[in-house]
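Provided herewith is a single structure, encoded as structure tokens, for subsequent inquiry.
A protein chain is absent from this complex, but the other protein chains hold their places.
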Amino acid sequence: MATVAPIPVSESARTVARPSSSRGRRGALRTGNRRDPRKRKSIVLTIVMAIFVIYSLIPLAWLLINATKDQPNLFSSFGLWFGDGFSLFQNIADTLTYRDGIFVQWFGNTLLYVVVGAGGATLLATVAGYGLAKYKFPGKRAVFAIVLGAVAVPGTALAVPTFLLFSQVGLTNTPWAVILPSLISPFGLYLIWTYAVDAVPTELLEAARMDGAGEFRTFFTISLRLLTPGIVTVLLFAIVATWNNYFLPLIMLSDPQWYPLTVGLSQWSAQATGVSAQPIYNLVITGSLLTIVPIVIAFLFLQRFWQSGLSAGSVKQ
Amino acid sequence: MNSTSRSASVLRRVATAIATTAVLGATLVACSAGGGSTGGSASDVDAALKKGGTITYWSWTPSAEAQVAAFEKEYPKVKVKLVNAGTNTTEYTKLQNAIKAGSGAPDVAQVEYYAIPQFALGKALVDLKAYGFDKLKSDYSTGPWNSVNIDGGLYGLPQDSGPMALFYNKNVFDKYGLTVPKTWDEYVADAKKLHAADPTKYITSDSGDSGFTTSMIWQAGGRPFTAEGTKVSINLQDEGTKKWTSTWNQLVEGKLLSTIPGWSDDWYKALGNGTIATLVTGAWMPGVLESSVKDGSGAWRVAPMPTYDGTAANAENGGGGQVVLKQSKNPALAAGFLKWLNNSKSSTKVFLESGGFPSTTADLNSSDFLATAPEYFGGQKINEVLVDGAKNVSSGFQYLPFQVYANSIYADSVGQAYAANSDLNAGLQAWQKSLVEYGNQQGFTVTGK
Partner (left out) sequence: MTTMSAGTAAPPTGERRSRRTRRDWRGWAFVAPFMLVFVAMFIVPVGYAIYLSFFREQLIGGNIFAGVQNYIQLFTDQKFWDGFLRVTVFLLVQVPIMLALSLTAALAIDSARLHGSSFFRIAIFLPYAVPGVVAALIWGFIYGDQFGLTASVNSLLGTHLAPFSNDWILGSIGNIVTWEFMGYNMLIFYAALRTVPTEIYEAAEIDGAGAFRTVFSIKIPALRGAIVIATIFSIIGSFQLFNEPNLLKVLAPNAITSFFTPNMYAYNLSFAGQQFNYAATVAIVMGVITAVIAYVVQLRGTRQENR
């Protein structure tokens, strides 16, 4: 590796390459190897990856299998295989109706937190990351250093000051207590920043400026489209992060009416403990399964946007 | 003469004015129920219930919903917002946060006995003596009543109780020829016999539980914690403690205890299939067994707690009551709800139906209650044994004014002794050291032996 210099993915190479990426060939870009018969599928690689997949999926298989068992069966049958009877649909019905359908309420809450929180976080991170990538302004280095520095402080000890501050303005036990902190995605910021540096060519911006377009107009009409794969990645991560948000909601919320699914599930799980123990493990497991399904759907939906890799248009016709 | 009499009459008038103001002022103070720092009187409670209003109640008991519904039926003008803010320490954390923040606490909250001193000494609870609740003493058995009376004040009303007993799996005992132990020596002998005959089975499970430890020390006569206001003394090596450790060390060091963590999936399974042969725990356990260990139906029985020398002695393990928070905007109404919750027939009826073990003497001594013979326990009249055990609970046991914290660091010290199968006394000493340090840091005057 030391003897061969890495082939630079430089501006010039891309500029040369760009004319061939005009609309006509766009559909065939990086979407597969149909057009190249020499790209053989590797069996070895597939087997190696299959091992990865088994590692990733066995625990989830446990979840699926055990969601089909009712409570007594959970305690008497082997974990990785089915028990007597198939109670998946009964479990789902029970999960959705337990305690007057509080699970559905939690589901709705989580949707709210995700749409506003993840959507907001992606928006803020995209706009700010773009600004960091494409503009030189005073305090730029400081911005990133501060963001990274603040993230390095463990969240658990920030929880108490945040809690005290929120309770002073009466925000604890409200959705805002969950949404506001989740609007900051330093990771998203960094991702868009590094992505935008390469994905949005400055010549494009210069051309637009010369045409008289304002900065925001350029951003919305040209840059946003170019940033799509990056935005989709950040959005996906933000969705997962807000969907799985557990610690801060646990501290901020005392009324189960506002719980997200994670906190609700952990409360059900804790009901198996102590003097008034009422294990509802089957509901916890089924509820967990139901909690994962929307993320899977979101992922499948969003991954279409990864197919478009390069600039949607070109500077030099 | 005129001026003197005039000044005298002025003086008299001023004096009268001052006196009147003082009387008025005192009355005003006595009448103010808002803010809740000083209470009213017993009649305030009835008046508040008649007037109506809204209160918030934090509880995790399964019967809470039904109880609230029954209450609202009886008092239609009162609305109770029931919130399940989490089980024990989760709820206590939220309570403490709300108390610190100065807002967000409920009017009434469920608190276990070991945690009540912490909130009482933190001046977060209303002293219910102001409403005359101290007159309810005879309604409750002594253990729970003592637990809600702290430092001369009454800070809650008991809901359930947990006098200890020995729950054993008769099928396992019969299979391996074990006798139901009456003393701890016999218990240890049973443990050795069982484990030798079948290494996959254990007499009981214990990987370290602060509640269990304190209860066992209590039963052995130990009084490790004393607290008078802010003066605290800790002695986790007193005579009673040492009595317990000399017995229990045999089990710990002899590796005769199952290390399955309590209340886990595996633990319920082990109770169902005979891996764990006995449980030394509070009288509320039957409800848990019946609802969660269906496989064990018919196999379990109840016996009195083994003793050290044959004389009956018992302790409480778990259980709790409800308290009224000072943050409450309507403490009289909250107290009224509390009284109904833990002192009315209609409420305790609901509570008992959900499997709770009562703390009220009327229920404990009722013939119906004593005649209950659940199928799960092979038709045994378990309540006779349990109520008898309640009579033998010794008095004088105190918890620390920071017991919740103490329990949270128990595993760091005593738990390590369990993990290493070594002398529990060393673990207890380490625990004591941490507690003394913490207490002093927090401004208490703590002495450790």
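In this document, chain identifiers A and B correspond to the written order of the chains, with residue numbering beginning at 1 in each.
Operating definition for what follows: a residue touches a chain if its C-beta (ideal position, glycine included) is under 8 Å from a C-beta of that chain, and two chains touch if they have at least 3 such contacts.
Predicted, not measured: the structure shown is a model, and the values here were computed from it.
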Filtering B:F173, B:F402 or B:W431 for touch with the omitted chain leaves B:F402
Return the single residue from A:L112, A:V147 or A:L224 that touches the missing chain.
A:V147
Touching residue (missing chain; options A:I102, A:A118 or A:L180)
A:L180
Going by the touch rule given at the top, which residues of subunit A touch the chain that is not shown?
1, 4, 6-7, 9-11, 13-14, 17, 20-21, 29-30, 32-33, 39-42, 45-46, 48-49, 52-53, 55-60, 62-63, 78-80, 123-125, 127-128, 130-140, 143, 145-162, 164-165, 180-181, 183-184, 187, 189-191, 194-195, 197-199, 202-203, 206, 215-216, 219, 229-230, 233, 236-237, 240, 243-244, 246-247, 261-262, 265-266, 269, 273, 284-285, 288, 291-292, 295-296, 299-300, 303, 306, 309-310
On subunit B, residues whose C-beta touches the chain left out of the figure
89, 93, 96-97, 100, 122, 207-208, 230, 260-261, 263-266, 269-270, 275, 401-402, 404-405, 408-409, 411-412, 415-416, 418-419, 438, 441-444
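Keep in mind that, in the parts below, only the chains that are shown with their structure count from here on.
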Note: subunit B sits from subunit A at a C-alpha centroid distance in Å of 44
Mind listing the subunit B positions that touch subunit A in their complex?
58, 60-62, 83-88, 90, 94, 97-98, 100-104, 112, 160, 162, 263, 265, 268-269, 272-273, 282, 284, 287-288, 291-295, 318-320, 356
As the complex stands, subunit A meets subunit B at residues 72, 74-76, 163-164, 167-168, 170, 172-173, 250-251, 254-256, 267, 270-279, 281
